[in-house]
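Starting off with a structure, shown below.
For this depiction, one protein chain was excluded, whereas all remaining protein chains were kept in their positions.
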Amino acid sequence: MSLAGHVDRLRSGDQDLDGLGESMHAAMARLYPICRSITGDGVRATLDILGESLAIQRHAVPSGAQAFDWTVPDEWNVRDAYIADRRGLRVVDFRRHNLHLVGYSVPVRATMTLDELRPHLHTRPDQPEWIPYRTTYYHRDWGFCLPDSQLRSMDEGPYDVVIDTTIVPGELTYGELVVPGDSTDEVVVSAHLCHPSLANDNLAGIAVATELARTLTSLAKRRHTYRFLFAPGTIGSITWLSRNADVLPRIRHGLVLTGLGGPGGLVYKRSRRGTRGIDRAAAHVVAGRGGEVRDYSPYGYDERQFNSIGFDLPFGRLSRTPHGEYPEYHTSADDLSFVKPSQLAESYLAVLEIVDVLENDERYENLSPHGEPQLGKRGLYPTTGGRAADEAVMAMLWALAYSDGSTSLLDIASVAGVDFAGLRRAAGHLEAAGLMAPAR
Amino acid sequence: MSLAGHVDRLRSGDQDLDGLGESMHAAMARLYPICRSITGDGVRATLDILGESLAIQRHAVPSGAQAFDWTVPDEWNVRDAYIADRRGLRVVDFRRHNLHLVGYSVPVRATMTLDELRPHLHTRPDQPEWIPYRTTYYHRDWGFCLPDSQLRSMDEGPYDVVIDTTIVPGELTYGELVVPGDSTDEVVVSAHLCHPSLANDNLAGIAVATELARTLTSLAKRRHTYRFLFAPGTIGSITWLSRNADVLPRIRHGLVLTGLGGPGGLVYKRSRRGTRGIDRAAAHVVAGRGGEVRDYSPYGYDERQFNSIGFDLPFGRLSRTPHGEYPEYHTSADDLSFVKPSQLAESYLAVLEIVDVLENDERYENLSPHGEPQLGKRGLYPTTGGRAADEAVMAMLWALAYSDGSTSLLDIASVAGVDFAGLRRAAGHLEAAGLMAPAR
Partner (left out) sequence: MSLAGHVDRLRSGDQDLDGLGESMHAAMARLYPICRSITGDGVRATLDILGESLAIQRHAVPSGAQAFDWTVPDEWNVRDAYIADRRGLRVVDFRRHNLHLVGYSVPVRATMTLDELRPHLHTRPDQPEWIPYRTTYYHRDWGFCLPDSQLRSMDEGPYDVVIDTTIVPGELTYGELVVPGDSTDEVVVSAHLCHPSLANDNLAGIAVATELARTLTSLAKRRHTYRFLFAPGTIGSITWLSRNADVLPRIRHGLVLTGLGGPGGLVYKRSRRGTRGIDRAAAHVVAGRGGEVRDYSPYGYDERQFNSIGFDLPFGRLSRTPHGEYPEYHTSADDLSFVKPSQLAESYLAVLEIVDVLENDERYENLSPHGEPQLGKRGLYPTTGGRAADEAVMAMLWALAYSDGSTSLLDIASVAGVDFAGLRRAAGHLEAAGLMAPAR
């Protein structure tokens, strides 16, 4: 099937969108328990699972390697971490939830009173039942995260504090999948994989990206080459950028996928320049789904790196309600129950529609441009006059009215306020009737 | 009198606008009973009446003639058409209302039960007392239109069905009037005349167009040449376009007039490009009258043909509430009582104001550009200071502030949010005082 066919079947209900959402959610469930960070075993375990259905290439960059202004850090792994009370009871235990341990905590083995411990304990008093997510990647420190209600119930101790971690030279690991197309022009899809047991941020992005990768791989052909990156945030994308100078000039469009299973409508964040092809394609799709389109800001996910002045790549970002705007963000409440299969499914379809635009936007030439062609004699128009035109006829009229050889279907969709996919089908009918042809 | 004088007198109340509305309505009343279609005697009878006060040239194009993608159809005429019950009573009778017969119905003489008839009967269940308007120009078929309430009261029959029509080679007829001006640059005004007994659509457009033609003919001089087209919709305009290739390059502005006597405010529909001179002139006038300005869409009236890519002519469309947006549209309820003289009159004045802009928009040069000229010593400014400026003074200040030789009065009107006619008068006063001159 063609990509357009995939889109049309999912939109018409001929293919089961709900089932797709359930299967993406199930894929997330396997990845959820793994303790990921910007380096370490969790990243590799995650890539192992993704690699079961996709030929993802794994890259390892040694600690100490330079990536522009950054240095690949030592690798961090956790064997155990807990705070135990006088009776030996683990009151805070990494094995119960990996958010309990501040990411990149250094090894500790000590007995401390609560007062001594307190500077190392992180809670969210405004959300007293949730464990916050904290890291200390580039500053040697340690700490535990716990519900504020639990902290308030703890006595003075003393407590046994054990952090059995290693921070030693190792590697930064990331995955990459290239799906070749007719052209070497690339579309890059990036989803960060450094977050531990947080579902929406970003197992949801990873689930949508892998589903898209599977669909694109299944096609007989693609216009563009597609490159998928599964890398830790910031250091991962900067490292990739530092080692792929030859790829960068071929990138035509980029999309960062994150937070695609949580609440709220779709939100597209424009590239820094704001007027790139990906911006127009995504804005059309997201607006058509009642979502929101926002201007670039230099805070968020890896769009920050791709859009930085030295690279200036056309990367937008697709999410649902963005980071920091839902209370569950960066807490233990961002769990599997927080992510809805139906939201994942709509997100996936939106991404597919964006790719449909990137693959199938064409400039056509109206071959019967002097007045309207007589659609009726070609069976494309209702025979009884006096009534209003239906949606399919309107799409043909829009396509004919604006297809001057230099105006693309997406241009027309924007002017007309009609759907790209409908216009694409209308163009197909008109081409079949000999009334339009792709512009030379 | 000058065109500006006509506008100023009607706006100031010095000339009776209401009387003008009544006289346009009376003109419509004569045309209303005639059964028009895209060909036939009704078109010629209509042009006969219009020709009584205007030197309209009549053109005939034979059936079978080619016009781009279209072929001039056989000519259709009706002698009689009815459905009679067993007692010979005509329950549906073309002679009572010409909307009862589907336009271009082929001859029929048959006895049929209601069930056999039903596929040929058209009603509007949502408007059960009104007769809908239906046609079958390019597909040989037949039918009757009737109120849904009547259909529901009819028994099983059988009925005598008689359609005494002819569809035979003949001609397509349209009228054309050229009012020459100082320049061969043309303004084209088009009003379709193919609709039978429907008042707003489009006897109202025809009434406004003929009134405008009479006014322009009465002027001593005009800047532009004006061309009026009274032609059947779609096939008429396409046929005209196919036979006037020499005229097309001279067309500077075009306006389709339709639905100008019905309810609601003025609605201007922009040309396809949306930034033509007619778009700016009409948008200014319509916005100033609290009306609405809409972007082009490829559905509606003959603006579709003039704006098609092969011609790309700068045609906008002026109406009140457009087709399909009032319930009476294309039904017997679009009758003479539906069209109000006051609405016709305002529409006519708006058209005249648009023509005022086309004729009188000028670029001026401020001859006293260093600071404000002292208007007071020329009697153009109130002598007592301290109070706010009135509208006439403000118009002069706007004209002086922006007349740099390359900014036209309409440009200034748009920036200032003031009325073109007021600015035109201000420019006249300033020119008389030697403070401004038309730009070289």
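Letters A and B mark the chains as written, and numbering starts fresh at 1 in each.
Here is the rule we go by: contacts are C-beta pairs under 8 Å (C-beta built on N, C-alpha and C of every residue); 3 or more make two chains touch, one makes a residue touch a chain.
Just so you know, these numbers come straight off a predicted model, no measurement behind them.
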From A:Gly88, A:Pro125, A:Pro298 or A:Gly379, residue that would touch the chain that is not displayed: A:Pro298
Listed residues A:Arg9, A:Arg134 or A:Arg363, member touching the removed chain: A:Arg134
Contact residue for the chain not shown (choose from B:Leu3, B:Leu172, B:Leu400 or B:Leu423): B:Leu400
Chain not shown, touching residues in subunit B: 366, 368-374, 376-377, 383-389, 394, 397-398, 400-404, 415-416
Missing-partner contacts on subunit A, residue numbers: 67-70, 102-103, 122, 132-139, 141, 143, 234, 237-238, 241-242, 272, 295-299, 304-305, 307-311, 324, 330
